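First the structure, then my questions, so here it is.
Only a single protein chain was left out; the remaining protein chains are all shown in position.
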Amino acid sequence: MTIDMQVFKQFAEQIPHLGERAQPPQMADHKRVSAAKETFVRKLDARMAVDLESCIHCGHCASACHFYVGTEDPKYVPIRKLDLLKRVYRRELSPLRWLHRLYTDDITLKELQEWQELVYDSCTECGRCSMVCPMGINIAGMVNVMRQGMARAGMMPAELMAMEQEQGVHDSLFGVGPEQMKGAIMQLQQSGLDIPLDKHDADILVTTSVIDIMLFTDGLIATAKILNHLGLNWTLRSDGYEAANFGLLSGCERVQKIASERIVLAARACGAKTVLIPECGHAYPSMRWEAANEHGGKLPFEVLAISEFLGREVKAGRLKLNPMGREKKITYHDPCKLARHSGAIEEPRWVLDALGVDFREVESNKELNWCCGGGAGVFLINSASELRQKAFEIKMGQVEKTGADSVVTACGSCRLNFMNGSMRSGWDKGIESLVEIVAEALPVQQSSEPAKQTTAS
Amino acid sequence: MTDDKTLGERLRERGVSRRGFMKFCAATASMMALPTSMIPRVAAALEQARRPSVIWLSFQECTGCTESLTRSHAPTIEGLIFDHISLDYHHTLQAASGDAAEHAREAAMKQNHGEYLLVVDGSIPLKDDGIYSTIAGITNLAMLKDVAAGAAAIISVGTCAAYGGLPKANPNPTGAASVSEIIDDKPIVNVPGCPPIPTVITGVLAHFLTFGRLPELDALNRPKVFFGQTIHDRCYRRPFYERGKFAETFDDKGAREGWCLFKLGCKGPTTYNACATAKWNEGTSFPIEAGHGCIGCSEPGFWDKGGFYEALSKGTYGSAEGIALAAGAGVAIGAAAAMGSRARQAQADRKEEK
Amino acid sequence: MTLLDFARGPALEWSLMIMVAGSLWRLVGAFMVRRTADLSEPRSHSTVAGGLRTVFTRMWPRKEFRSETLFGVVAGYAMHIGLAIVVFLFTPHILFIDSLLGVSWPGVSNDFVMFAGAITVAAMVALLIRRLTTPLLKAISGADDYISWAVTMLPVLTGMMAYAHIGGPYQTVLAVHILTVELMFIWFPFGKLFHAVLWIPSRAQLGAAMQRRGVKA
Partner (left out) sequence: MNRLDAIPIQVEDVGLPHRTENLQPLMQQVEQALHELVEHGAETVIDLSSMPFSEQDEKDLRARLGAGEVNASVMAFGPTLVQESAFPGVWLVEHQNAEQRRLTLQLVVARVPEILMTPPDDLPDSLAALRRANAESFDTPGKDVR
């Protein structure tokens, strides 16, 4: 209902050719190894040091990992994915390094190549393993450091490299840059929707993503309707609209900073107090948790995920919704990056509650949810498609057990992965976006709020 | 001096009947901890036993060992056995003194060369050529070597002779040594204890009398029959140990009720001796029964093994300074390691900036 | 100097010094690795409480993980509780600790301690077999795992042997027992046994970090 499967298919057909656009750097082998190593050395900190000192090799992390559980291949045991980082730590930074060096080998290019699959294809940095680890080791965070090392060695998967390079150099994704974005918005404006573009003075800076522009336009439309309905002073800005951060996903620190700084500057330019992140999982932690550190100081605005924003509005009573009825059986898929990584857990549930649906939790939910298998860029990695599917089947089973007719989520990649997975498995559950169902449930005319008149459908 | 009467004849002379002799043999076998089935053999051997010549040398000692032996009142088995031997030299017990005493020793050595039994109590000072203890101007060391040369066997009575004992305790000012540290070409039996149990001394003598040879020995040359098990093994308080019931002080309920004295420093678990079964003062009691833990007096170096009232499981090291020093060193190395790792990270940062 | 004297004297002193020095070396060295402040706006400020909570809540897996981790948790607990009973409730051990630290408490009966020791051995054997036969554990196991297992197992075994009076003269077995404990002391800071110290900070820092983001870890 909210997405044209034909458009999705066209998009999906692009993915296999995504890597062809990548321009892998030319580097000597030893340079690659040393680039990875130096990055590990730079990025390791005291917390990681304690974590790396702590592992007791109990293997419990495997039972939390969708890639291990889906394949039962010992190479996917989460903590093993950190082996190279651990070895560099042991040789270079560990307090016992003088001893460790006696029996710990240096990392090699061959190993880096082998580990590429382990830190990209078979890890969505979902962080579920940290929830079972008896020592509380933050594995996902260190997988990200592994990715950063790989990135510096020019060894990321071609698909992510292509995206990262495009975002860094052209400020575009899938060929959608500021101009294309403006074009798309103008089209929407012409259809009667009020979308303030490039305002100089706004309370809320709304960001979006190429996926919403190309594919899930309804998500952007829904956001606009809701904000207008609430009568808020908001804007989209062509100098800082892209929430997706392929620097973060690929491990490229430089592009990560470029991408998040664009939003920071845009928010500054319009004096926004709030930056609203669309339904895009990793974009939230990218702005909410990482951006300030890249920026080098506290951000002058609050960062809210759209699901979080909606929940708060509902809770505060500012947003009233038409009940959808108990006959609608719904379950919610917590995007890892929003729930486990960022604590936006209860807010979407408040919204679903307000919608009055027959809401059913999956067995392992909230901060313990199973990842859909497509996060952290894995959805775009072609070589990961089989793995992804096996991981997705776990999620599918969880949803099946609830007896819900459709699954609502608040992350575009999760949705893409669900759609892709259900297409492959011939699954019949509906896959819906939280913001879109909220937009559908908006009461027709709320109050006589001035100025922003909504031309809802 | 020696006469040719057998032990049987000697006893008969004293009016001991055949029944009495049988009883004596049963008691002797019991004393030697032999199985009761050995009694007839013991009887047959003792009946024929000749009177051996014994030379007793006392060196750096306190006479406690001799006291222990002579505390037994006649006519005890110990007394009878002791009476039977020909004690040709023992400077505490013999009537002769001065030159006469030394002549008696020399005569016995000559007459019984290669056959006499040498009993030693006390340790031998080695430092400064052994001048710290002399008898008739002869150093203990010289006398031991001289007398040992013609002995059939040597019995080291008491912990001093067996292991050096108190004179050897830290700082061992006289350079005291045990017999076996000096003599290595003769069979030596150690009967340690401070003092040793009299029945154990006479048991060894009886064994020598009965069988003409020394009893079976353990790795420390102690007779296995008496030193085969620890005090703890045979202690009547052992069940309390197993149940975890311990006296905490010498006057608490546990002490009154006879609970285990382990916590009060009892060395029973590491002390091999027969106190718990042979007991003292003619079988009356032994230290643990009297309410005091074993101090391990029959073990080598017992004086230097930590306090008598320190539980056995405690360490004997005494330096909190060592630990403090180690802690300081640990922090220092750790901090240095961290400084090094920070420098390493800073270097990586600089490379990245380039 | 007999073996027992050596074990109770210089070997004890040196092994304790190595343990203390090594532990602080590792702890200080790891904690003082560069640390950068997180400039993002926390969702929750009660990170200390969050850290503390995780230290405790991680003692038992949440129900979502229970069935998969059951064996490891049960065997692990059996081994740890058994070991704790043996180490901390056997009277001679209490006296040993008393002599080191000057604190003591009442012990329990030896039969119970032996029972706990047997449970410990059984659990450790089961855990070792699992480590040797499960592909996922083999993939992440190394020398440290087996050394740490052995230096934990040896004191338990030799202790039980000393108690049961088997394997030689009591003081020799006791000396060997004490020496194996000292071997464990020495290995402690350098292998994974060090988790006995690190479990608190490593759990706490995850709990605190997640609390900061508004998640109960």
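Letters are used for the chains, namely A, B and C, taken in the order the chains are written, and counting of residues starts over at 1 for each.
Here is the rule we use: a contact is a pair of C-beta atoms (placed from the backbone, for glycine too) under 8 Å apart; a residue touches a chain by one contact, two chains touch by 3 or more.
Remember, predicted model here, so these are calculated numbers, not experimental data.
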Inset, instruction - Give the labels of the shown chains that the missing chain contacts, considering the complete complex. - result: B
Legend entry - Touching the absent chain when the full complex is considered, from B:Ala276, B:Ile295, B:Leu312 or B:Ala338: B:Ala276
Legend entry - Sole residue of B:Lys23, B:Lys127 or B:Arg213 that reaches the chain not shown, by the stated touch rule: B:Lys23
Legend entry - Per the touch definition above, residue among B:Lys5, B:Arg234, B:His292 or B:Arg342 touching the missing chain: B:Arg234
Inset, instruction - Kindly note down the residues of chain B that lie in touch with the hidden chain. - result: 16-24, 26-27, 29-30, 33, 35-37, 39, 73, 75-77, 234-239, 256-258, 276-277, 282-283
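The rule we apply is simple: only the chains that are shown with their structure count from here on.
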Inset, instruction - Can you pull out the chain pair that has more C-beta pairs in contact than any other? - result: A-C
Inset, instruction - Mind having a look at which chain is the central one, using mean CA positions? - result: C
Inset, instruction - Specify the chain most distant from chain A by Cα centroid. - result: B
Legend entry - Gap in Å, rounded to a whole number, between the CA centres of chain C and chain B: 42
Inset, instruction - Could you tell me the distance, in whole angstrom, between the mean C-alpha positions of chain A and chain C? - result: 39
Legend entry - Computed distance of Cα centres, chain B from chain A, in Å: 81
Legend entry - Touching two or more other chains - residues of chain C: 25-26, 28-34
Inset, instruction - Any chance you could list the residues of chain B touching two or more other chains? - result: 333-334, 337-338, 341, 345
Legend entry - chain B contact footprint on chain C (complex, rising order): 1-2, 4-5, 8-10, 12-13, 16-18, 20-34, 91-93, 95-96, 98-100, 107-113, 165, 170-171, 174
Legend entry - chain C contact footprint on chain B (complex, rising order): 230, 232-233, 241-244, 246, 262-263, 269-270, 300-301, 305-306, 310-317, 319, 322-323, 325-327, 329-331, 333-335, 337-339, 341-342, 345
Legend entry - Touching residues on chain A, where the partner in the complex is chain C: 44-51, 53-60, 62-64, 68, 72, 74-75, 77, 79-80, 93-96, 99, 103, 130-138, 288-293, 295-299, 302-303, 339-345, 363-364, 367-368
